[in-house]
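I have a structure here, written as structure tokens, and I will follow up with some questions on it.
Only a single protein chain was left out; the remaining protein chains are all shown in position.
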Amino acid sequence: MNILTVRDLRCGFGVHAVLHGVSLDVPEGKITAILGLNGAGKSVTLKTISGLIPTWSGNVTFLGEDITALETEDRVARGMAHVLQGRAVFPHLSVEENLRLGGAVLKSKSKVASAMAGVYETFPRLAERRTQLGGTLSGGEQEMLAVGRALMPSPKLILVDEASQGLAPIAVEHLFQVLKQVNTSGVTMLVVEQNVSFTLGIADRVMVMQKGEIVYTGESGELDRNELARLLGIGALLGKRTTDASEAVEDEPVVVKRKRKPVVKKKPVVKKKPVIVLPPPPVKRKPAAKKKPAVKKK
Amino acid sequence: MFTIIHGLSIGALYGLLAIGIVLVFKATRVINFAQAEVGTFAAYATRWFLVDLSLPWWAAALGGLTTVGIIGFSFERVVIRRMLDGPKLAIAVSTLGLLTLLGFIEVKFGPRLLRPPLPSKGLQLMGTTVTPTQILALVCAFVVGGALLLFVRKTTFGLGLLASAQDPVAVRLMGIRLKHLSSFTWVASSVIGGLAGILILTSLGGDLKPFGVTALFVPALAGALVGGMTSIPGAFLGSLLIGLLEVFLQQFQVSGLEDAGVFVVLIAILVFRPQGLFGKAA
Partner (left out) sequence: MLVLPPILSRLAPGLFNDFRMGMLVYAAIYSMAILSLNLLTGYAGQITLGHGAFIGVGAFATGYLTWWWGFPFITGFIVSAILGGLLALLVGLPALRIRGLYLAVSTLAFGVVMERMVFNRESLTGGQAGTTVPVPKMGSFEFIREADFFVICFALLICIWVFDRGIVASKVGRAFFAIREDEDVAASFGVDVARYKLLAFVTSGVIAGIAGSLYGVAVGVAQVESFTLEFSLSFVIIAVVGGLGSRRGVVVAAVFFTVFPQLFPFLDGNIEIAGSILLIYTLARHPGGLAQAFLEARDAKAAAAAKKGEAETDDLPTVLPSLPSVGAPRADAMTSGIVAEAVDIKVSFGGLQALNGASLAIPHGKIVGLIGPNGAGKTTLFNVMSGFIRPDSGQVTFKGKDVTRMAPHGRAAMGLGRTFQLIGLGKNLTVRENFLLAQHCAATYPIAKALLRLPGVASGERVLEERAREAISALGFERFTDTPVRNLSHGQQRLVELGCSLVTSPELLLLDEPSGGMSPAAAESLAERLIDIRDKLGRTVLLIEHHIPLVLAVCDEIYVLNFGEILAHGTTEEITSSPEVIAAYFGEAVA
């Protein structure tokens, strides 16, 4: 069952459209990820879902109810949480105060207390720092606090925007483990990421966005690395020869070195599969002086 | 000794004005230039309730504070809320409009006399003369400041107020309505400003004059800036410092030197430490 359904969503700023008809489903209990490069419209999608950006047309259905016309505060009250990009913790409030604010919609003090205990259980690190100001935490801790705060009202769905941004890979790995753990405890997630490999490690379902449109939807295991690069719009970086299958010498599929990553070898893909040749380690050459012909775009 | 007590009592009154400035700044990121003028207006309104309606002092003061509370509420509703998406400077200039509007209404009434709430017979305290009204002012300043501080730290709504200065969008995502916060701040800051105005005008003596305490906006703002603009205790403490500075400079018996001192502090803070004396660099 889908906890969130978005149909033909359009929105933008001024006269400039950013989303050109986005449709997506978020199945309950799963982690759904939207991948895309900078400027693809991922954050705008999340903000439109949580009501921070008004819709031009289309609708958003949450738990079977059309919430398109509702304000953000009402959506939050219905069990939607949104972790903003850039670790939007309140820097001058303590960890505990941040969490108390997260529970603002809870009616009684005891509920706040038990929710806080739950968050501390998930993030023991936060319990250690409960009196520290949000702004003095490390990047990874701030992101945990942002997630923990969003968990306070026990939401049904959490939207997570670029949790990995600016974090060292080791911190990203840890954070994503916790996200997976939160998910297994029954919270549905819609995450937006640029960090492809970590995301594929935890997501059940993947969508790729480019220029305000969703260009691919599928199970996360179905995606081939090259196909993904192409969908993201950086396929050209794989080198020109990769598009020419006849030149392929060894058909070695690229597996990301991460252990948990469920990329399946040689899985047939939906579209025409480009074959990649793993090039030898780059040798530093002098920059070629002559002009290069323009690369043909697909 | 007298200097210190005098300085602190002046500073405490600036502190009330400064708290009002900080409240609005936190919620709207705008300096409310009308903050002190609201105080003059509250005193005028109080006088009207007191003299024209012959109400007792406490009721008249309540009437005056309610009047400016309503003004603050309506101004937020009718003007500020429409402008929130626009540039902050435009909002600030619109508060100048409120300042002159109230001031020129006062001009129509002209200078008036407002008798102090308590008998003006002085008390001897550690070798200096202090009027009961001054003591009342000091007590009010500390009580209001303290109560406000407790309110913002201990209630979720108050925390939301603090947080909205740091990240308003995130506050919405906590399910707290910014509109409510904004209404509250404008009413609260108007009432606090009104209280400060009434206390200043009655404790320092002198007639009610149009734009009477408007010039005090400058030292109060200096106090708020010393405190870093977003901290309520910081603003209060900063204002106490400013009050002390003024009184010490007055000792030099050169008229106007205290203004120069405040001005220099203000500019120096703006230029060199915009985060305030107690704040940390961003």
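Here the chain labels run A and B in written order, and each chain numbers its own residues starting at 1.
Everything that follows uses one rule, which is that contacts are C-beta pairs under 8 Å (C-beta built on N, C-alpha and C of every residue); 3 or more make two chains touch, one makes a residue touch a chain.
It should be emphasised that the depicted structure is a prediction, and the values quoted were computed from it without experimental measurement.
Of the listed positions B:L53, B:L96 or B:V143, the one in contact with the omitted chain in the full complex is B:L96.
Taking the complete complex into account, B:V30 is the one of B:L8, B:V30 or B:A137 that touches the chain left out. One chain is missing from the display, and on chain B it is touched by residues 30-31, 33, 78-79, 82-83, 85-94, 96-101, 103-105, 107-108, 211, 214-215, 217-218, 221-222, 255-257, 259-260, 262-263, 266-267, 270-271, 274, 282. Those residues of chain A that touch the chain absent from the view are 15-16, 37-39, 164-166, 169, 172, 193-198, 225, 229, 232-240, 254, 256-258, 278-279, 282-285, 287-289, 291-292, 294-295, 297.
By our rule, only the chains that are shown with their structure count from here on.
Centroid to centroid, with C-alpha atoms defining each point, chain A and chain B lie 46 Å apart.
Chain contact summary for the complex, chain B toward chain A: residues 156, 159-160, 162-163, 166-167, 169-177, 230.
Residues of chain A that touch chain B in their complex: 50, 52, 72-73, 76-77, 81-82, 84, 88-93, 97, 100-105, 149-150, 153.
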